[in-house]
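The structure's right below; bear with me while I get my questions together.
Removed from the display is one protein chain of the complex; every other protein chain stays in position.
Per-chain residue numbering starts at 1, and chain names A, B and C are given in the order in which the chains are listed.
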Amino acid sequence: MRTTPHQESAPRTVILGVAASDSHAVANHLIAYSLRGLGFDVVNLGTCTPVEEFAEACAQYPDAEAVVIGSLNGHVHEDLRGLDRAKQSGRITCPVVVGGNLSVGSHKDASSLDRLYATGVDHILSDPAELPALLDELRAARDRSAVTSGMAAS
Amino acid sequence: MRTTPHQESAPRTVILGVAASDSHAVANHLIAYSLRGLGFDVVNLGTCTPVEEFAEACAQYPDAEAVVIGSLNGHVHEDLRGLDRAKQSGRITCPVVVGGNLSVGSHKDASSLDRLYATGVDHILSDPAELPALLDELRAARDRSAVTSGMAAS
Amino acid sequence: MSLTSLPPLGAGARTPRRPAEGDGNPATLPTPAESAAYITSLGKLTAAEVLDRCRAQGRVAIQPRCGVGGHEEMKALLATLEAEAAPDILTLTIDSHTRLLRFEEALRTLNLRPADLNGYPLVAHGWRRGREINELLAAPLEIRHGSPDARILFDVSVASGITSFEGGGISYNLPYSKAVPLADSLGAWQDVDRRCGELADHGVVIDRELFGTLTAVLVPPSISLAISVLEAVLAARAGVRCISVAYPQGGHLAQDVAALRSIPVLAERYLPAGVTVHAVLHEFMGVFPRERAHAEDLILYGALVARLGGASKLITKTHQEAYGIPDTAANVEGLRLADRANSPLLDFIKVDQNQVAEEMEWILAEVADLVEPLLERADLPEAIGQAFAQGRLDIPFSASRYARSDLIPRRDAAGAIRYLSTGALPFSATHLRRNEELLNAVDGPEPGFDTLMQGLTGDINHFRHVFQEEEPAAKPRPLIRPHSHPRTQRTEERT
Partner (left out) sequence: MSLTSLPPLGAGARTPRRPAEGDGNPATLPTPAESAAYITSLGKLTAAEVLDRCRAQGRVAIQPRCGVGGHEEMKALLATLEAEAAPDILTLTIDSHTRLLRFEEALRTLNLRPADLNGYPLVAHGWRRGREINELLAAPLEIRHGSPDARILFDVSVASGITSFEGGGISYNLPYSKAVPLADSLGAWQDVDRRCGELADHGVVIDRELFGTLTAVLVPPSISLAISVLEAVLAARAGVRCISVAYPQGGHLAQDVAALRSIPVLAERYLPAGVTVHAVLHEFMGVFPRERAHAEDLILYGALVARLGGASKLITKTHQEAYGIPDTAANVEGLRLADRANSPLLDFIKVDQNQVAEEMEWILAEVADLVEPLLERADLPEAIGQAFAQGRLDIPFSASRYARSDLIPRRDAAGAIRYLSTGALPFSATHLRRNEELLNAVDGPEPGFDTLMQGLTGDINHFRHVFQEEEPAAKPRPLIRPHSHPRTQRTEERT
């Protein structure tokens, strides 16, 4: 049932973590379990993970398909400060997915999401159940661009 | 212990009632009991008493020292419409005392009291416990004016 | 001993005059068949249906009191209550001019200062506005008022598509007017009930709530329930199919729960099988504590009583009760707080079953003593009028001269409402003895006038005492003593 047979020997790697000032662990534990349950190789950096630490993990796992960051405590903007620089400097090259509770307060508006996109976040999800589908899409897009750039043997 | 010995044979009469659209009876019952307990002759017209009925009672009890009207349902202004006319035409000559809950709503201000004074109410009390003292004052004032006008034998 | 303070006879009952304006005029009103068709076409649940559904779900339906004079203000009030607290049933509380057929006064105040009205003058506004309100809201509406003669109001309500109507020939007379003979009010309400029967034939069941709350202050449960039984029997005979028996929270848990649980028993005992009967609790209807926290404690307590008593519906109060007609926010808050008692997390809250069973036994026996002799009579309305005239039925603190108020209630040491004096109520010797024993524990065997007045006032202010709220200023000593030996006729009242 694999649509990408050339990937057989390389498990799909995802880097997971919670933003720098944030110690909310439960969703992080559960997302890691369930991605692993689906067969992903999850590099879970856990709670309180600064951008720098995500960048280091990218260096260590160059095949990672995405960096998936949770943030619940409302500090996501300050906590992801530097993400744009890490991307510009090529230290984080794979897509960055963010989810959780993305502003302080009970009355949410879209501006906090706009600010996140401006910081270098590529995708924002509200429900972790949407993660597998998004990872699949990202993977397909990457495979397509690899084909386009003549790097894939079909 | 009577300070007004000439009154010995005439008990002090008070006309009591609740305003025209108002059926709140409990305070009326209690005020009647307690004034009677103090020795007053209470002509209690009870609930739902229009100004006209107070005026008729005044005619029937010309010695009445006061007309005491309770109103709780907030309708006191409409219910006392005509009081000024009844006073101007001399059908109600004794002082009119009003108490209870004197406007609609939970946020009270003094304007409703001003409107009542303008309608011909002479005294507004908040607590029925203040009634005996007020009745005594009114009585004393009446005695004084009777003396002044040479009507009292001392 | 009597504390009765009847007004002198004389001022007669007002005869119903048709209102000068509005659509109350019968010529312009839709026929019952048209109104029934309109109600069906509305496609919303009737009050009776909502009550059935709530009972089936084990949920106590909640309903506010609410009424303001202006039409737009009334719409805004109801729409806000629905949006923010989603009560199961909504209310049009009618102003007290309209209640007493003072349609001109209602209309004048509406035109001059609508905010001066203590309710919505539906007759003055007319049934088209009633429909406009009804169509604005998802919940069905009830008319709550206090009219000894509610025929015009009823017609306008039904034309407005309103499916629940409070009142009864006794309960909307004695607490709400001074000089309407019971024969008149019972007759007027028989008309209303018959019209309900007619509407039922057209397929629309009107919920008829009986105002067991009566004069609200220290009403003994058996008095409330006995009067409701009589009104319910009359209503059922006239064709009413859905009857809500309202009982006012008295403040003693077991007694209140017992009273509520007595309602289905009484229905089974005294009413024909085809009639649906719901128990309704009116949250404490006497003197409310003044501090917000205390008022809220009482509101929640009342709602728990409704749950434990198995009521189908609860009429709520607000933390502004002691002050005046509440603002919208307070009304929303009262509804929300009361609804907490519907929480699925509170199944563990129980009431002492033995205590409830004991209270129920007494209540049912006292009700039997009161109603059974009357139900045997061929002309029930006549029997009721005579019973009140002779004190075989009675209520405390009557607003009307057609009840004697020889009945003097007191609270026993535990706060339950008992009879200090039963006047001429036909209670068995056992009941009388029980009441006496319970109250002797409070004031001793022969309380004097001052003790009695103090005790009664204390009982009226029960919840203010529970919450240790400051007393109103102590009685100042009179400057001039009035006549010091009261006349003989008054002396009677002092012993």
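Here is the rule we use: a residue touches a chain if its C-beta (ideal position, glycine included) is under 8 Å from a C-beta of that chain, and two chains touch if they have at least 3 such contacts.
None of these values were measured; they are calculated from a predicted model.
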| item | value |
| --- | --- |
| Interface partners of the hidden chain - shown chains only, full complex considered | A, C |
| Selected residue (touches chain absent from view) among C:Y38, C:Y301 or C:Y402 | C:Y301 |
| Missing-chain contacts mapped onto chain A | 1-4, 7-8, 10-12, 17, 20-26, 28-30, 32-34, 36-50, 53, 73-75, 77-78, 101, 103-108, 127, 129-130, 132-133, 135-137, 139-140 |
| Chain C residues touching the omitted chain (full complex) | 253, 293, 296-298, 300-301, 304, 336-337, 339-340, 343-346, 348-352, 466-467 |
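One rule holds in what follows: only the chains that are shown with their structure count from here on.
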| item | value |
| --- | --- |
| Topology of the chain contact graph, where touching chains are joined (line, ring, star, complete, other) | other |
| Length of the line joining the C-alpha centres of chain B and chain C, rounded to whole Å | 30 |
